[in-house]
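Heads up, one of the protein chains got dropped from this complex, but the rest are sitting where they should.
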Amino acid sequence: MRYLPLTDDDRRAMLARIGAASVDDLFRDVPPAAWTGPDGFDGLPPHATEMAVERQLSALAARNVAAGSVPSFLGAGAYRHHIPAAVDHLIQRGEFLTAYTPYQPEVSQGTLQYLFEFQTQVALITGMEVANASMYDAATGVAEAAAMACRITRRKHVLLSGGVHPHYRAVTESFLRYTDIETECLAPDPLGVEDLMGRVTAQTACVVVQNPDFYGNLADLSALAAECHAEGALLVVAVAEPVSLGLVTPPGAMGADIVVGEGHAIGSPLNFGGPGVGLFATRKKYVRHMPGRLAGETVDEEGRRGWVLTLSTREQHIRREKATSNICTNSGLIALAWTIHMTLLGEAGFTRLARLNHMKAVEMVEALERVPGLKVVPRHFFNEVMVRLPGQNAAGVVDALAERGVLAGVPLSRFYPTYPELADGLLLCATETTDTADIEALVSALTEVLR
Amino acid sequence: MRYLPLTDDDRRAMLARIGAASVDDLFRDVPPAAWTGPDGFDGLPPHATEMAVERQLSALAARNVAAGSVPSFLGAGAYRHHIPAAVDHLIQRGEFLTAYTPYQPEVSQGTLQYLFEFQTQVALITGMEVANASMYDAATGVAEAAAMACRITRRKHVLLSGGVHPHYRAVTESFLRYTDIETECLAPDPLGVEDLMGRVTAQTACVVVQNPDFYGNLADLSALAAECHAEGALLVVAVAEPVSLGLVTPPGAMGADIVVGEGHAIGSPLNFGGPGVGLFATRKKYVRHMPGRLAGETVDEEGRRGWVLTLSTREQHIRREKATSNICTNSGLIALAWTIHMTLLGEAGFTRLARLNHMKAVEMVEALERVPGLKVVPRHFFNEVMVRLPGQNAAGVVDALAERGVLAGVPLSRFYPTYPELADGLLLCATETTDTADIEALVSALTEVLR
Amino acid sequence: IEEPLIFEQGSPDKCGVDLPEPDDRPDRLGGVARSGPIGLPGLSEPEVVRHYTRLSQKNYAIDAGFYPLGSCTMKHNPRLNERMARLPGFADLHPFQPESTVQGALAAMGHLSDWLLGLTGMEAVALSPGAGAHGELCGMQAIRAALDARGADERRVVLVPDSAHGTNPATAALCGFQVRGIPGNDRGRVDVDAFKAALDDRVAAVMLTNPNTCGLFESDILELSTAVHEAGAYFYLDGANFNAIVGRVRIADLGADAMHINLHKTFSTPHGGGGPGAGPTVLSGALAPFAPLPHIVADGAGYRLVEHVEGDMQPFGRMKGFHGQFGVFVRALSYMMSMGVDGLRQASGDAVLNANYVMARLRETLTPSFEGPCMHEALFDDRFLKGTGVSTLDFAKAMIDEGFHPMTMYFPLVVHGAMLMEPTETESKESVDAFCDAVLALADKAKAGDAAFFTGAPRHTPRRRLDETKAARNPVLRWEPPAPAQAAE
Partner (left out) sequence: IEEPLIFEQGSPDKCGVDLPEPDDRPDRLGGVARSGPIGLPGLSEPEVVRHYTRLSQKNYAIDAGFYPLGSCTMKHNPRLNERMARLPGFADLHPFQPESTVQGALAAMGHLSDWLLGLTGMEAVALSPGAGAHGELCGMQAIRAALDARGADERRVVLVPDSAHGTNPATAALCGFQVRGIPGNDRGRVDVDAFKAALDDRVAAVMLTNPNTCGLFESDILELSTAVHEAGAYFYLDGANFNAIVGRVRIADLGADAMHINLHKTFSTPHGGGGPGAGPTVLSGALAPFAPLPHIVADGAGYRLVEHVEGDMQPFGRMKGFHGQFGVFVRALSYMMSMGVDGLRQASGDAVLNANYVMARLRETLTPSFEGPCMHEALFDDRFLKGTGVSTLDFAKAMIDEGFHPMTMYFPLVVHGAMLMEPTETESKESVDAFCDAVLALADKAKAGDAAFFTGAPRHTPRRRLDETKAARNPVLRWEPPAPAQAAE
């Protein structure tokens, strides 16, 4: 077996040294009733050669339609961007890929330094003072942000906008479900008309919004932030498409107290949605309430600058049931991919990439606006918009377009099957990978299906 | 431009320091008549984004039929084997991939040690005493071996068997064409009947044979070796399929003086034939006549074992026109892939892989022997055989099978278009990647076409 | 070689990516365009490649050496897994493509589920948790949901042994439970009598690690689990140490109601310097109806991804965005298919053999905490260092200079100055011997009184010991531009 270095000779010699008769003998503390012999796992196959595994998994992969192989307009929280080849090359270096969590800083300066760079980049693009070394994803990040807001304000009421990604909402509700925190989830709000300001009270721990929202609407949140602060509440802003921060005023500049982002779209392929990387940034004064790991600067015995994991007194291996979060593993490697891609982009590239995305979306929207029987909803957007197909079932239209070789977007019914008023809604997204021919293919297929 | 780190500010500052007005000014030694302005290269496109290059090259790649995507029986010197994923991962480590030739041994011990391991592995499997650190490929290796034999024997006559790969023959003839060495190339010999023994004389520097030969025939070369040695000539043996050495008596044990192999089939994908890696092994007493680089063991100032490039007095940067060869660059990275794959295989894996290849070929041959109108030529073979399709044009049959989605082998007319008696000949090869369904597909398509 | 931060390199004009010029259409931003620079540095591609290559060279990793980290299962990460996860048909899939276009991906998730259920004998599996602690949360939330469904509002106590991972109490707290400790006995196991005595009708669940964090199999596990169920509570198993028993012990046979499985430990997916992991949670029949969304369902026509409540399911909710750590699933599946059930059984045997061999080689010189065979990790305490002036930490730091990652230190808490060593099955005998030789030589050195050698270690690392107090007292968590050149925000 290719991954197992012990030979039978080794095993014999080691057993002799141990003084045991057999390997099974070492398991003598296992009660016989709980022991399963080698033939006790029916239905599970024996070991296979690398060639065989490769064939079988390649056959499974071939049964999928790769998003990049056809014109593709899916977003809804997962955005397809072009990733420079250097990113994947570097994250596959064994010293990054196969390293453990950097608890031993003397031999983990590589990981710690890139986490410090990551934290700085996240803070810069969100317009916040500090950021942590990542969360699992944005959905769990929003849930943690809500809990953090409750710790800071010592309040127990969380208000979730109807414009937040339905998965972020569902995860937050689930996460807080058995705590003493009350989560108020407003109805889906495709038109961006809900009255959040009117709902903020002296009991509100935080308001959670998304910008651009799940339906593509882009908004200025400054007034909402002011209202929250007036009531002693915090404003939590989720960002599903991190590329938007290259063009749009960052949440920090609008007054956000906690910003949560999904970083997946920068540096990582779609991967059917996971693993992602949650970006998490806040004000400096809240840092001791922040969940997740933190890399901090310090010096070594010889006075040389170096980095360590710090403020670990917030963490569960020290605080146990009083920890800020139960999270242990984070998304180190996806954070690395994010940081490398961001570093390749830099100021010039990141802002240009954002502008390019917006212009592609404008081109798509201008084209869509000429399709009969289709209405673009958001007036202001970044790279994604909700459209309505009055009288149509959007999911059916998507299936019809898939048969024509176009992955046409995400029907809202996938998230809100019990809201018939959303059945004609469809999310469409364009990125730098979208070209004019793709848009033409979409428009002509849509025109045909809607006729 | 993503690969260029200088900014316009940098350029200005550097020009100021240099005291030059412009970058063009630095080129003032170029005569104006030889200067081409920025618009002087008609037809060459400007720079392109990574995304654009990827699209264009992917489109070109998609116009090819990947050998692994269909049943495939091509050999003729290039063999498709399964390569463990670890091989490509390791050779892509920047410290291997982007290192220079190990002329500075203190910072090149990684390269030097694997070359030493490579040399040892090559010597072991060929049954020879020493090997060099690789040649470009087997074809150039055979040419160099012939020249080396002339240096050793101080004779000028090289006898090339008709069983040697036609490319090795052509390259050897070309390489020696303008030297004072005479190359006698015997006629193609698919039946393995030529009388080499009778042609060895006191003028012969070496006889060059291949085993198994180009047509698949496997032979015991001991008698030929004895005859060569009796006449004071050397026996040079080429091995096109290195995997055969896991099962077949090595040339060294048969009395070969120089063994040349094509290593490409171990560790590297087919790559449309290149780059390859020439294996080159000989007797210890001939080492100072051997071309190519050599890694040798030594000690450092502190007495620790280490490796250096050695015997470089044979090389062209020292000997100039008296060098053993004009070769400078070798195939370091392909040699590394070869060594890693060989190390993964080890004694047990290499011998099993060879047996597996032979058994697949036996299975294929047993199936082919049932196809009407087809005759298998070699009685003894490793993993490849020539077949005759009497009355048929083999190239036409291959084209017909390609249309049926089977890459059916290599027609001999591709190498010997002027030999009508070879027009019905076809080379067919099986490896561990061939499965029974592939063989069935071949046999049924052949049966259909030959009907 | 010192490597500056990216913010100390480059210039904002530089760019490591070429992008086409955007069209010049009227924007639709509604006036919320960013103003002013962000402050990001700009580097060309060669500079970026060199920077991150150099950073990587400052790391230790399993590819470069042995990690005897107890409770972390740092095993070899096969590169086949990486290659499989990067097939365009897996890597380039959008989570919301129509089901008909992702049948292979759903099948991969289905196959992974089949493996996990087959190996554990459990009824259901929730694939979506992002890592171990998240999987714990999943299991405990399922328990809470089951209690709520049967109206057992009085059950709010969770029993956790003193030796438990810190995530256990943190997780229990998140589910609204109070934690009560259970003492261990002098054999390093749960004290059965004390355990039974603690089981009253306010107990919601017990969280137990088995093999436990002392590296021992809880030999009374069947008595414990029976008692838990008789008391009307649920039995949560922490799966961090599953690698010791995979292919030999079915979790269902131990009476477990839930267990998370760290794919990045037991099933060889890379730790990546701290993630991503994946922590699928297997559930008993009692908890299966409460499994969180989404679910994978196979029917005659193919696979379906169930994203909303259907039929009589009572999912407690959703753990994660999209469908879980799909990229990790592919890697783990690739590993399981490669190893097969026979290989996994061999692996747990070799892991336990390696640990007992470490125990055998070190037991005379170091001080083992407990008697008898261990499972896949060997636990020692610091009695052998008594009077030497060398602490467990010093000893561990000295291991670094010998070319080894330190063992787990000061965990489990039930042992003084603990050193927990887990040599996984992918270490060769030569490697384990070299490690033992180094430990023994250091122990001799410590006993010989050379304390300064230890307190000054490590010496041959990119950095020597770092000042953690300074880092925590005055946290510097991001780069700031030098004062005169303060970037506009």
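We call the chains A, B and C, going by the order they appear; numbering starts again at 1 in every chain.
In the analysis below, contacts are C-beta pairs under 8 Å (C-beta built on N, C-alpha and C of every residue); 3 or more make two chains touch, one makes a residue touch a chain.
A quick note: this is a predicted structure, and the numbers were derived from the prediction, not measured.
K.L.:
What shown chains does the left-out chain touch?
P.N.:
A, B, C
K.L.:
Which of these touches the unseen chain: C:Pro22, C:Gly39 or C:Pro78?
P.N.:
C:Pro78
K.L.:
Determine which one of C:Asp162, C:Glu230, C:Glu430 or C:Glu480 touches the chain that has been left out.
P.N.:
That would be C:Glu430, which touches the missing chain.
K.L.:
Can you work out which residue in C:Gln9, C:Ser225 or C:Ser284 touches the chain that's missing from view?
P.N.:
C:Gln9
K.L.:
So which of B:Pro71, B:Pro102 or B:Gly255 would be touching the chain we can't see?
P.N.:
Of the listed residues, the one touching the omitted chain is B:Pro102.
K.L.:
Provide the residue numbers of subunit A that touch the chain removed from this figure.
P.N.:
Output for subunit A: 1-5, 7-9, 47-50, 52, 84-86, 88-89, 94.
K.L.:
Would you write out the residues of subunit C that touch the absent chain, in ascending order?
P.N.:
1, 9-10, 18, 44-47, 49-50, 53-54, 57, 63-65, 75-76, 78-79, 338, 403, 426-428, 430-431
FYI, only the chains that are shown with their structure count from here on.
K.L.:
Where's the contact count highest, between which chains?
P.N.:
Pair with the most C-beta pairs in contact: A-C.
K.L.:
Could you put a whole-Å number on the gap between the CA centroids of subunit B and subunit C?
P.N.:
46
K.L.:
List the centre-to-centre spacing of subunit A and subunit C in whole Å, with centres computed as mean CA coordinates.
P.N.:
Each chain reduced to its C-alpha mean, subunit A and subunit C end up 19 Å apart.
K.L.:
Going by the touch rule set out above, which residues of subunit B reach two or more other chains?
P.N.:
Those would be 2, 50, 84-85, 89, 94.
K.L.:
If I count partner chains per residue in subunit C, which residues reach a count of at least 2?
P.N.:
Within subunit C, the residues that touch at least two other chains are 13-17, 19-20, 43, 45, 49, 53, 78, 80, 82-83.
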